[in-house]
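A single protein chain has been removed from this complex, and every other one stays in its place.
What follows is chain A.
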Amino acid sequence: MTTNATLSHPAPATSRGAIAGGIVLAVIAVALAALPQIMPLSGYVLNMLMQAVTYTVAVLGLTVVLGYTGQLSLAQAAFFGIGAYAVALGTVDYGLGFWLSMALGLVASAAAGAVLGLTSLRIGGHYLAMVTIAFQQIVTLVLVNSIEFTHGPDGVSGIARPNLPGVSLTNGRAYLTFCIVVLYAVALGVWYLRRTRLGRAMQAVRDNELAAGVVGVHTYRTKVVAFTISAVLGGLGGALFASGFSYISPDQFSFAESVVFLTMALIGGVQSAFGTALGTGLLILLPEWLRFLKEIYLAIYGLSVILIMVFMPEGIWGLLERIARGGGAKPAAALVTPRPFRLEIASDGPAEFLETRGLAKHFGGLRAVDGVDLTVRRGTVHALIGPNGSGKTTLLNVLSGLYKPTAGSVTLAGRDITRLAPHERCAAGVGRTFQNIRLFRSLSILDNVLVGAQRPGAPARGEAQLRERAYEALGFVGLADKASELVGSLPYGHQRLVEIARALAGQPALLLLDEPAAGLNPTEKQDLVGLLRRLKGHGLTIFLIDHDMAMVERIADHITVLNFGKRIAEGSPRDVLRQPAVIAAYLGEVPTHGAA
């Protein structure tokens, strides 16, 4: 995934504090890189720095997979080991040279990461965590038992250091400087990743996987890519480590080390590259300072993991950031007047825009949607109403691909989309919002809408166009001036609007709205009606669920009424709302089924 870094809009949230912080960081970075060249370092200090630097490279992998993407990997030490053993065995046993050995190690790490990710990330939650533990155990078993290949428990010694053209890195200080430069490149890459399409997709998956899919993120692929990146960084760190210390053994790559890596990431702040570096440095230096704890230092690690989770879930860096944000001024709003909102919707094709035939969704014996035929005509506002539990939201979930239908078909503009995954439907032009708002809570409003704008197949290309598109959508709902605020801080009504803007930014042809007016006050409802009418004016087809009959009557061209999963009425608002079956369904005069 490429990103075009030319920005026509000023990047938001670049306050003076951030620039000052950046300068301070740069000074520290340069000083650190120059340190081995200027200062005479004892072998002891040199080793400690070497360990800190190579570990940080590996822990930055966890920033990507855990911090950005929210997936727990407990095999970072195994990948670290794969990289280390590749360099060790490659240079010592096979005479391949450092660079080729390292390249093989990175390929092996990537392959192992991709395979593990592909098998365990299809199903979310705990599988990756457990599968990585299992993988970690297998790697340790192989390292210890496969003696003819790995040298077994004795480890490998005499690992060579590489040379660059014209520069020898055999000297410890030169090699350390080299490692620091690699670390900077990796840290910069990880830091920048967060601002790219891929990085935003990762964070969307972390914050709300379901919504990410619906706005066009290929969630499974994003997770696998994140985990593979993390595996490669683990391997890279390990390769540097092996050459740095010239001796390695299996116990350096055990499960306990994976846990140490995890703790380093968590203590510093796993969502930030700087936090990760901070945490790693701290945990390598700390045991030196706390030598008296040597016996129980792992127990202290364990305890601190619990305490961090309870009291400081964002780590030290997160805490510092929060203090800085609270003390400083609010991020300045971007002073841009967004261009007027456009929707490019093809006007040819069948007038029956969305059609379902015999659509059914059963949960065990419960027929939530039971053979519904539905036709939504192009460019109309079509409302779906019905009492609570009549199957409206289930129907919407089937339409947006979150549920696989038990039977029946869905066609969009003549194309059968029944079997498409949520992100593929989004690419086909289906946008939606949720009844219980599902935003990416740790991202800014702009980033939320950017995730929508970058859906596959959208006309906006490159970062500049994406931003333009996002600002257009935000301008349309009237929130362009709040673009850099965090969504969590917005009032409820505005959050609904951000969700609509997120869907609009992806240039949908069909918008599915699940109770957009729920929880809005009368003025906000009035604004919503106006917004929907303007969208209709742009040629957008809107399919919505709502309980507010007055509102539905005002904006809907057509109404379908659902009860017990079946369509019981259909027609213009005026006709439908007068039908006895509809009144009965709402007032409960049907044979008493109780509350469905």
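Here is the rule we use: contacts are C-beta pairs under 8 Å (C-beta built on N, C-alpha and C of every residue); 3 or more make two chains touch, one makes a residue touch a chain; residues count from 1.
Everything below uses one rule, namely that contacts and distances are computed from a predicted model.
Participant: Quick one: find the hidden chain's UniProt protein name among "Penicillin-binding protein 2", "Protein glxC", "ABC transporter permease" or "Spore germination protein".
Facilitator: Cross-referencing UniProt, the chain left out corresponds to "ABC transporter permease".
Participant: Using the touch definition up top, pick the residue from A:W99, A:Y403 or A:Y586 that touches the left-out chain.
Facilitator: In the complete complex, the chain left out is touched by residue A:Y403.
Participant: Looking at the whole complex, which of A:T196, A:S246, A:S304 or A:Q579 touches the chain that is not displayed?
Facilitator: The missing chain is touched by A:S304.
Participant: Using the document's definition of touch, tell me which of A:N145, A:S168, A:S489 or A:N521 contacts the absent chain.
Facilitator: A:N145
Participant: Consider the whole complex, including the chain that is not shown, and state which of A:A33, A:L46, A:L100 or A:L210 touches that chain.
Facilitator: Residue touching the absent chain, from the options given: A:L210.
Participant: One chain is left out of this view; which of A:V24, A:V45 or A:I123 touches it in the full complex?
Facilitator: Touches the omitted chain: A:I123.
Participant: Just checking the interface: what residues of chain A touch the absent partner chain?
Facilitator: On the side of chain A, residues 70, 72, 74, 119-120, 122-123, 125-127, 129-131, 133-135, 137-138, 141, 145, 210, 255, 259, 262, 266, 295-296, 298-299, 301-306, 309-310, 313, 393, 396-397, 400, 402-403, 434-435, 438, 514 touch the unshown chain.
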